[in-house]
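Some notes on the structure that comes next.
One protein chain omitted, others in place.
By letter and in written order, the chains are A and B; residue numbering begins at 1 in each of them.
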Amino acid sequence: MLAAVGALSLGACAARNDSGSGNNASSQSQAAAPQAAADAADPAGDGKAQCAPTSIAYAGTINGANAALGQNILYGVQLAVDQHNKANPGCQVKLEKFDTEGTPDKAPGIVTQIVNTPSIIGVVGLPFSGESKAAGNIFNSAGLVTVTPSATNPSLSQNGWKTFFRGLGNDNTQGPAAAKFITGELKASKVCVIQDDSEYGTGLAAATIQALGDKATCQDKVKTKQTEFSAVVNKVKSENPDVVFYSGYYQEAAPFAQQLGDAGVKAKFVGPDGVKDDEFVKSAGDAAANAYFTCPCVPADQFTKFSEAYKASSGKDPGTYSPEGYDLTTILLKGIDAGKKDRAGLLDWVKNYDGQGLTKHFKWDDKGELAKTTIWTYKVENGKIVRNTEIK
Amino acid sequence: MTTTTTPAPAQAKKRRPLGEWWNNLSRVQQWGVLIPLVVLVYLLPVLNPPILTTEPGYDFPIAMFEVARYALIAIGLNVVVGQAGLLDLGYVGFFAVGAYVAALFTSPESSLSKLPFLAVLPIAMAVTMIFGVVLGTPTLRLRGDYLAIVTLGFGEIVRLLADNVDPLRGNRGFQQVGHPPGTKADGTPLFTNTDGIPWYWLCVTIIILILFLVGNLERSRVGRAWVAIRDDEDAAEIMGVPTFKFKIWAFVGGAAIGGLSGALYAGQLGFVNNQKFDVVTSMLFLAAVILGGSGNKVGVILGAVVVAYIPLRFLVIAEYKYLIFGVALIVLMIFRPQGLLGARQRLLTYGRQAYQRLLGKGEQISSDNALQTESTPGSKS
Partner (left out) sequence: MSITHDLSSLVLTQGGEWIKFDVDSFVQQFWNNTIEGLSYGSIYALVALGYTLVYGVLKLINFAHSEVFVYGCYATWFVFYGLGFRPGATPSLGVGELVLYLGLALIAAMAVSGGTAVVLERVAYRPLRKRGAPKLVFLITAIGASFVLQQILFIWRGGNPEQSIRLLRNEEQFQIFGGSVTNITIITVVASILLMVGADMFVNRTKFGRGIRAVAQDPDTATLMGVNKERVITLTFLIGGLLAGAAALFYMMKIPQGAAYQGGFILGIKAFTAAVLGGIGNLRGALLGGLVLGVVENYGQSLFGGEWRDVVAFVLLVLILMVRPTGILGESLGKARV
């Protein structure tokens, strides 16, 4: 559930536009960024696709406090559809947009509306885990395929929904990977795990604490929208850990990291994908230099073609989960190009899909989880987030 | 039940022709108007009228259930705020308790024994009533604004407890909350979170029952005591009204309706987590009551319709939705300070007979701003 605060980011992943070569000199440990696979699926296809006019939908937050994450995804989706329609005059796919505001109580009404619109045969969304829990069964009973670019709560795939497909690793893969990174590469033996009260934060913290074992020497909880952390900071300071892992979003992580730094806590600050955002780096000020991130997202340094097209169409740099949204939409579009013209056909297409995308290789198991996922770590250099290593 | 949603006159002093017409009808004639109207209300989601519909943005039957749910909440809050004059800013706390009781007894993710949904409804009401007593006993000795802030604190405490207490699952929430029994012809359940119509019908039926109940309560000794307390608590006390007891009554009655609507909300959504029980939601509930006309149960239904329906109807202009909403609140309050349908002072028990005998018509139409006696110091100048 990448929920709540959403990665806003005018250009999260600032490293995206630099070629990567300049940074390699300053940091030997940095792994090479993945090249955009030559065989990555392209929404344009061969340009000869024929189909009756049909629709796919984006359902998720578009406006509201957590909107930026939704917009990152939406622009990625829009770009794929635009490229497809431009290249294939014989097959025009319409993108319908539905704003759920990211809350579980709005989602069922909107999702019902989507499944009652017969022309929609595939959906990109829902981005957050809470709304997915509230509305996932509606998609399932309608047999309408959904591909989520950012809902990472592990239990979502345990509901027996036949229509749920997750385009990235879940929290249970990121937690142990983060623990491995903290104890391995960062060589920490005392770790403080601080979690917020979001589903994402608590779930990820539980997975991480379990993997850290007795190295997780202190824990505390904070609230989303909290800005004042003096009591937690005092507690961390007296524990004197090697690493502070903050399981939550950047909006709280930034003031927290800054207040830790001011109090003289020298521990390294590690945050998950919810923290990995340019906003964190800008807002944490001096404290950001000390920060690392883990993320089930792939460094997009080499996706120059995608980045340029994205910027041209949306006016912004791609943000967290923009490439995922683009990739997943491409899969749906390829299905339509291949002649799938109803919900059952497209569902079948996604279920049996096996192909390379920009971010990763997409092939799902019977629960809708990716067969193979990757977790990368990132760090801050000269005020920008750059890739560090892949956790294997 | 929106008969008396008359086009309210702009000037408070003006007579209300439609209202007067209505009050002069005999009971039988009133029923003659009401029954077709109720049928129409029931049929709304099926008819899906073109201008009223919230589609293609939002499923219309579910939107109608939302509206009905708000109306039920507004009726409950009106008992506390409108009838007894107790400013409650934490009503969402009772709503949350009801929703959590429903979730705890029906969701497979809770460790409690499972009960059928319909059995849970009275339990939800009972538990919320207990909460009402627990909150009311220490706090109802406070007056006015002190009561407001304490209830606001209570609402927040309930939300924070849902967050902090592990068995309540915080943001993770409860999935597969139960629903009433019944299956359609093809064997699928009648009540699902995809189909708003059965839920809407259930909710409207409950609203009608509650309206009868509250209407009778209003005309009883209890209701008269509430009005007395609302208008002047000290005077009521001196005249022998046991104010504390009746305040508790109002609080508990309101709480029960809040808990009931919470349970319905949980059932329709099929999912409960701690996201929608914040102060802002509580303020929206109160806005429905004040906007519609505090103290007038038909008015508050109208207020609830405005508060719940408008954001769903205008999903398309999502960005400006809340700005428009805020401006609408300010403007409406300036032009209709007594609410869309303000409460009027009138005889309660045997009022109809008394008016008939004395005036020869159904009711004396007093000035619309009867409730304004309780005004700010500024109004006197």
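By our rule, contacts are C-beta pairs under 8 Å (C-beta built on N, C-alpha and C of every residue); 3 or more make two chains touch, one makes a residue touch a chain.
What you see is a predicted model, and the numbers here were worked out from it, not measured in a lab.
Of A:D105, A:E199 or A:E279, it is A:E279 that touches the chain left out of the display. Of the residues in chain A, those that touch the hidden partner chain are 6, 8, 64-68, 197, 220-223, 225-232, 234-235, 238, 251, 254-255, 258-259, 262-264, 279, 282-286, 383.
Residue-level contact of chain B with the missing chain is found at 81, 87, 111-113, 138-139, 141-143, 145-146, 148-150, 152-154, 156-157, 160-161, 163-167, 279, 283, 286-287, 290-291, 294, 319-320, 322-323, 325-330, 333-334, 337-338, 371-372, 374-381.
To be clear about the criterion, only the chains that are shown with their structure count from here on.
One finds 40 Å separating the Cα centroids of chain A and chain B. Listed in rising order, the residues of chain B touching chain A in the complex are 55-59, 62-63, 66, 163-164, 170-173, 175, 192-196, 265, 268-271, 273, 275-276, 312, 315, 318-319.
If you check the complex, the residues on chain A that touch chain B are 62-64, 98-99, 101, 103-105, 108-113, 115-117, 130, 133-135, 137-138, 141-142, 155, 159, 197-199, 202-203, 221, 223.
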